[in-house]
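Encoded as structure tokens, the structure appears first; notes follow it.
Here the complex is missing one protein chain, while the rest keep their positions.
Which chain is which? They are A, B and C, in the order written, and residues in each are numbered from 1.
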């Protein structure tokens, strides 16, 4: 499915272990539902605790989940030992984030040695219906050799 | 201090009331510490619950607080009855978000009838020291006449 | 091919007429090679006149052509009488822009009454080979009733 070759054959376990250490993902009740070379999917149930003043999921909540998916799509292609950090991203909010479940999907656009460009999207799912509500274009960086920082 | 004239003399109370209805700001323990025409400041204590895998505040957490500050800086200049919604934003992460307290400051760059451009920044405060860790450039929209959507 | 229904049945002629009035596109030697509902393609031959200091096409040149493609993809869906203006865009440069020809392709992500979100990409073509070198995420606005501003 994916066009990318992982530099680390253990990429999937590494992404899952890093996700498990993400405090915010735990707080949000988010789950890593798929990882492939250069791709990642995360889901989160709707909760009013993470909504804005009109009752829709807050742009910051959407950003947190899609940014994490983008970061792990990037990490899946990084060499062993590198940590992933977000350099920057841009977001467009396409429609109010109402629905049962947020689904975030990210795929690498370009994988470089230092920088990885990733496109991410957010969808609200209601039963079998999915609505595209969010899109992100992000730059991720591979950071190596910083004490205490890995994956 | 500010160059802008509010269209709504009750802008400050309106911003405070809307902030009080922001579920996510309550969840994060964030407080609105300042509002002026075209300007807004929000603070949040560091909490590991909202951190990423390396123990720094997650980019989504920073985005949530700075985006809210940008939205309220925009709302402070909007006509009575309009609701504010984020159209899009771009973020650069300047340094790891470690410290006691996140301080988000936003100021309107250009106030239009429909669209407002806002610059926001995030700082980590430790005692008297503040470090610039995050910068955002955002577009906010005034939405009028949508049932159930105000401020 | 396209999922969108144009609001203006004469959208293609209207886009072509507006493109013909774009001074910069003429200066760059760019040509409108395709227009469909919500989609647009523009090509430009490489020229050192529009290069940066290392001999690659300048980021501003790439932006000009891809932004125009994004604007016309948006205009193709706008109601008669509306003019299109760029509100904002974000760009990632993926690889140096060397090659015979720049090909810019844009497609609408979301079409609203006032705002249209468009994704655009730039490719350098050498013979039959195409290389992805540029990606843009843009917001376009429909402006109506401004004297002297149309399409």
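Please note the rule applied: a contact is a pair of C-beta atoms (placed from the backbone, for glycine too) under 8 Å apart; a residue touches a chain by one contact, two chains touch by 3 or more.
These figures come from a predicted structure and were not determined experimentally.
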item: Among A:95, A:115 or A:149, the residue in touch with the chain that has been omitted; value: A:115
item: Residue of B:18, B:53, B:86 or B:139 in touch with the missing chain, whole complex considered; value: B:139
item: Candidate in contact with the missing chain, chosen from A:88, A:121 or A:151; value: A:88
item: Interface residues of subunit C (partner: the chain not displayed); value: 18-19, 21-24, 27, 48-55, 58-61, 63-65, 67-68, 83, 85-93, 148-149, 151
item: Positions on subunit A where the hidden chain makes contact; value: 87-88, 90, 114-115, 139, 141
item: Hidden partner interface residues of subunit B, rising order; value: 90, 92, 94-95, 109-110, 117, 119, 132, 135, 137, 139
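As a working rule, only the chains that are shown with their structure count from here on.
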item: Subunit A on subunit B, rotation in degrees - Cα superposition, rounded to nearest 5; value: 180
item: Same vs different contact residues, subunit A with subunit C, by half of numbers used; value: same
item: Whole-Å separation of chain centres (CA-atom averages), subunit B against subunit C; value: 32
item: Distance between the centres, which are taken as Cα means, of subunit B and subunit A, whole angstrom; value: 23
item: Chain centre separation (subunit A, subunit C; CA means) in Å; value: 29
item: Junction residues of subunit B - those touching two or more other chains; value: 87-88, 90
